[in-house]
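Apart from one protein chain that is not included, each protein chain of the complex appears where it belongs.
Labels for the chains are A, B and C, by order of writing; each one numbers its residues from 1.
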Amino acid sequence: MMITQETSSPRVQANRVGLTRSDYRGLPSTLCQGCGHNAIANQIISAMYELDVVPEKVVKFSGIGCSSKSPTYFLSRSFGFNGLHGRMPSLALGALFADMSLKGIGVSGDGDTASIGMGQFKHLVRRNLPMMYIVENNGVYGLTKGQFSATAEKGLSLKRQGINPYMPIDICLEALVANATFVARSFAGDPKQVKEILKAAFSHRGIAVIDIISPCVTFHNQENSLHSYAWGKDHEMPLHDITFVPPREEIYIEDFEEGTVREVELHDGSVIMLKKLDHDYDPTNLFEALRVLEEAKQNNWLITGIIYVNPQAPTIFDAYDLPAEPLNRLTEDRLRPPRESLEHLNQIFGA
Amino acid sequence: MMITQETSSPRVQANRVGLTRSDYRGLPSTLCQGCGHNAIANQIISAMYELDVVPEKVVKFSGIGCSSKSPTYFLSRSFGFNGLHGRMPSLALGALFADMSLKGIGVSGDGDTASIGMGQFKHLVRRNLPMMYIVENNGVYGLTKGQFSATAEKGLSLKRQGINPYMPIDICLEALVANATFVARSFAGDPKQVKEILKAAFSHRGIAVIDIISPCVTFHNQENSLHSYAWGKDHEMPLHDITFVPPREEIYIEDFEEGTVREVELHDGSVIMLKKLDHDYDPTNLFEALRVLEEAKQNNWLITGIIYVNPQAPTIFDAYDLPAEPLNRLTEDRLRPPRESLEHLNQIFGA
Amino acid sequence: MITPQISSPLKEQEARSPIINDFCITVATVNGSGSATSNGILLRALFTMGIPVSGKNIFPSNIQGLPTWYSIRLSRKGYLGRIETDDIIVAMNPATFLQDLNYLVPGGVLFYDDSIKVNIPREDIVTYPMPVKQIVRQADVPANLRDYVANMVYVGVVAQMLNIDLQAVQRALAVHFKGKQKAIDSNWAIIKAAADWAAANLEKRDPYRVEPMPAPANRILIDGNTAGALGAVYGGFQLAAWYPITPASSFAEALGEYAPELRKDPITGKHTFAIIQAEDELAAAGMAIGAGWAGLRAMASTSGPGFSLMAEYLGLAYFAEVPVVIWDIQRVGPSTGLPTRTAQGDLTFAYFLGHGDTQYVILLPGNVNECFEMGWRAFDIAERLQTPVLVLSDLDLGMNMHIGEPFEYPDTPMDRGKVLWEEDLERFLAEHQGQWGRYLDVDGDGIPYRTLPGNTHPRSAYFARGTGHDEFARYSEEPEIWERNLKRIARKMENARTLVPKPVLQTHPGAQIGIIAYGSTDPAIQEARDLLLEKGMAIDFLRLRALPFTEEVAEFLRGHAHVYVVELNRDGQMHQLLTMAYPEYATRLRSVAHVDGLPLTARWVVERIAAMEGLR
Partner (left out) sequence: MITPQISSPLKEQEARSPIINDFCITVATVNGSGSATSNGILLRALFTMGIPVSGKNIFPSNIQGLPTWYSIRLSRKGYLGRIETDDIIVAMNPATFLQDLNYLVPGGVLFYDDSIKVNIPREDIVTYPMPVKQIVRQADVPANLRDYVANMVYVGVVAQMLNIDLQAVQRALAVHFKGKQKAIDSNWAIIKAAADWAAANLEKRDPYRVEPMPAPANRILIDGNTAGALGAVYGGFQLAAWYPITPASSFAEALGEYAPELRKDPITGKHTFAIIQAEDELAAAGMAIGAGWAGLRAMASTSGPGFSLMAEYLGLAYFAEVPVVIWDIQRVGPSTGLPTRTAQGDLTFAYFLGHGDTQYVILLPGNVNECFEMGWRAFDIAERLQTPVLVLSDLDLGMNMHIGEPFEYPDTPMDRGKVLWEEDLERFLAEHQGQWGRYLDVDGDGIPYRTLPGNTHPRSAYFARGTGHDEFARYSEEPEIWERNLKRIARKMENARTLVPKPVLQTHPGAQIGIIAYGSTDPAIQEARDLLLEKGMAIDFLRLRALPFTEEVAEFLRGHAHVYVVELNRDGQMHQLLTMAYPEYATRLRSVAHVDGLPLTARWVVERIAAMEGLR
């Protein structure tokens, strides 16, 4: 059944479901100014608007972290559940069984997914739950103030944390070996690519893992970075004051050519190298996907683009013989077996 | 300091540390007759004996499961800790810091490692703790009576469990993408290969992950297997009685040629295909390792042999500046800072 | 355990009057030998004859080859708790042969596999060797099944010697093998051969025997896990998440066995439920809570270690007000403990589960009928209160077979609680000045109204979370809002007192003292009460069936000089909770608690209470 929706004002442009971009908005962000996560929330809003999504048909999930806060910053008209740290996958899986016509959007962080959440992440992927799973990857724990996450590069040196001694976890590789059916990577500062990937991912029937490099302007802050904030022209006296978070601009890069590598400087002066997948790259070839990821790893590139897609794979729902009607709308007459059936059981268990 | 060891009888052959094979034994197994795990325990005994290992220099760890019981079946003279289900890695990591001269042997199951233990497994690997980590992989939960584990092949049909709808997790691939420094696979029924791999793994400085296919004679028991136990010659009446575990023989295969594929029939009549790595396979090439594993996966082979080795990588201990002397033998004078240092602190925090 | 009861040599038969339907048989075998089937058939045959009977399986935590015992108690008077001595032993396991004999009463009976070559040290018993190998050899059995068939031999011999109705045995076979005729026939052939051998070769020299009894109409024989699972099926469970663990696995497996048939949608023929084997218990809890939040009747079943892993997630469900049902089939803890033994040791942990202030509705089934009833009712309570309901069963109740009444069809329609779908919300808004808040208490009972994902009303959506929030589910760190919300939840939980099953009260005229107990210990306590009455001590009995406590408990405490709280754990956990809840009666409470992994016996209870009363 349908209830009349608040119609949008005629002045602003409505999409095919009669909604304007602002119908996809959320509450104002409480993240740091310049945080990559905000850029991603904006692209989710745009992608949903452009895809003519009915917000009530989306359910948002997240764990705990700055990234996991962001579901409140888009799609206010969608249900959402901000669950436990690292344990969003199980929550989403259980909830989406309630109504298979709903689409899940999960937002997680690298700590949330690759540290405490590794197990649930891998098993969610393996189960191919139809859901878009976004990792806002900044290599640190933002919300707890800048400790290394499992995706931090080896040798990275951070304020108060020292040097990271471990090899980073590659979210895309992890997804791939766990048999993900859609794997992509992008960069929060590349809005066009982010949006296009989000649109493709949302349309995928199965789990769509998107690893988005999303710099933490506040804590991805190398101790000895040339560009670290200093007071005075001689650059000699870094402030060394973790209670201050200078407001910064979000990083945006121009769209760049497929197949090429581009350097991007982060707020702390460190540099990441993005490599856009070739135009003729075939994302249905698993071997190729593994190869490019491993190659990128060895070259210290971050491959961006849609790395792998398998549109055919059955989802977890295909393993169950469920009615098309939402399970959560079934009424007692369809849930409680008839009285006679119990009498029959009593006979079976009887003398 | 050394305490006189019970010397072994002169009749039996002693190794270079003066011990006989029986000094490496454990308690009698309480696993099912014919269980692959027993074969592996025997090879551990042989390998340790042949490597002239001092049992007191080994610490055994395990989780929970039939496989995790087996550390009591070898090396009675080694300390051991049978921990929690899926959480052996953290236990081992903490314990091995106590004395870096000790070597860990971990025994886990596929449920213990790839289901509940996925997170800790991946992070242990990533940390490169010097330890031999054996997964006795049977595709089922033995100890809880035959449910699917995360390594069960998709489509497998088991008594009372139905059909497994998920893609299996490949322990070797998982280890590899988590930056393992030693990855091997073998088959419990191939004692020679098992032993050789164990010896190589034990000598590796870093984490050595060995995925050993170890059939569960009792529960890896396909409902409709041609060979399932039946009473009567017509093969029409399977017993359907899960309370009965017929005693069986362990499966042993002849050593077979490198580079070739060999079919092995399991107790329930299902067949696995082992492919031994080529003689000239280069296990230091990560690309190759990924390729052969993925190729094997797509062909339904189980690649056996040493798949990947990186002998140079620093271990977790290299990230700490610890004395060579065991930490657990340091005495108060070396652990409690001097009185003056506290007075100094009181000044710092003072007015 | 008890000391061996070796007395003077057994005198030939004279003056031993028959002992009918009132003794205990223990079968000693190794596990994996198929003896569970044989024992089950013996049990069911006796049940079929109308005899009150219970079976307790004492099994090891491995799969094959270790000692296992199965004790069948027949009790004319209906005492079905465990007893510590055996009247009859069927000894099939050489490894425990001598030790087992210690439990045999003087004058007891020993059936044994004659291939066990041990000197029998007791002369005060009747012995019947059984030529197991020979009988098996005579039947044409494939080599690999000989061990299995050996166990059918004792079924035949024991049945013959105790006068068990062979037709009842046949019926039991049919039930066990679900009508598969081949299996029934081949097993029957062995049993019959063994019975015939016994009839021809053994002379009855003992007083034990069975007789059919006019059974109260329509009893059933079932294990508590299956009963609970069937309850959940009739309760309309829609998502069950689990991770294998003894002794809870058979709960989920019973769902998998019965739901596909019983829960076909009458309209589409599709399944109206999903059962998911999760990767661990953290995930199982998460799945169930996700589903419960989204409006499914959701549950998880587990045991101690898994329950511990759910602490964080259940705290979320409590605070975000998500209905979910968790079955904890208790085994012996702490830690991995004794996975195949029974206890009531998770109570205080469950009560205080999760950091911060929490409270849970806890249901305590005491028999298979309550397993069934709580199986469905738990969902009604959870959805009404929008909160987790924890059902604490145990291995003894869950995995052993128990006699019960026929299951009663749910006597109330499903209570789905305060859920607003599109029209409901529209109406609600009209009636409440356009205002609805997920955590707004409009009825004054602390229970708010909830909407469910999929609701297309543009005002329905809200954002759930485990962090502080106001009445409209908005994030909040405001001190007053936090306190108001948490107090409302406490107020909401007060409704539980009128929703949970009341205690069962059994009184005796003039009794001054009382017993409080709960769960699977009921049979032992029933028997203990009668035994104590024989000693001149009348005791009233209140069997708790839920937490929070209902008013009957205070009344019971008020009405008795002192009250023994009997339970299967070390620390007297229910005694602790009662003390806490009733400071004014705290000094009347006396703890009678122990745990050794075995079901409670009347004898232990009687000894403890008698000693504490200064009797004897």
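Some notes on this structure:
Note that a contact is a pair of C-beta atoms (placed from the backbone, for glycine too) under 8 Å apart; a residue touches a chain by one contact, two chains touch by 3 or more.
Everything numeric in this text was worked out from a predicted model, so none of it was measured.
Contacts of the undisplayed chain with the visible chains, over the whole complex, involve A, B, C. Only one residue from B:R87, B:R185 or B:K297 touches the chain missing from this view: B:R87. When you scan C:S308, C:N367 or C:Q386 for touch with the missing chain, the hit is C:S308.
Looking at B:V59, B:I105 or B:C216, the residue that reaches the missing chain in the full complex is B:V59. By the touch definition given at the top, chain A reaches the unshown chain through residues 30-33, 64, 66, 69, 84-86, 111, 115-116, 118, 141-145, 147-148, 150, 160, 162, 218, 229, 231-232, 236-237, 239-241, 243-247. In the full complex, chain B touches the omitted chain through residues 1-3, 5-6, 54-57, 59-60, 71-72, 76-84, 87, 89-99, 101-102, 119-120, 123, 320-330, 332-337, 339, 341-343, 345-346, 348-351. One chain is missing from the display, and on chain C it is touched by residues 1, 60-61, 304-305, 307-309, 311-312, 315-316, 318-320, 328, 330, 332-341, 343, 345-346, 348-349, 351-359, 465-468, 477, 479-480, 482-483, 486-487, 490, 569-571, 573, 576, 579-580, 583-584, 586-587, 589, 594-598.
Definition applied: only the chains that are shown with their structure count from here on.
Ranked by the number of C-beta pairs in contact, the top chain pair here is A-C.
For this pair, chain B with chain C, the centres built from the Cα atoms lie 36 Å apart. Computed centre separation for the pair chain A/chain C is 44 angstrom, with centres defined by C-alpha atoms. Multi-chain contact residues of chain C (touching two or more other chains) are listed as 279-280. Annotation for chain B: residues touching 2 or more other chains are 115-116, 118, 150.
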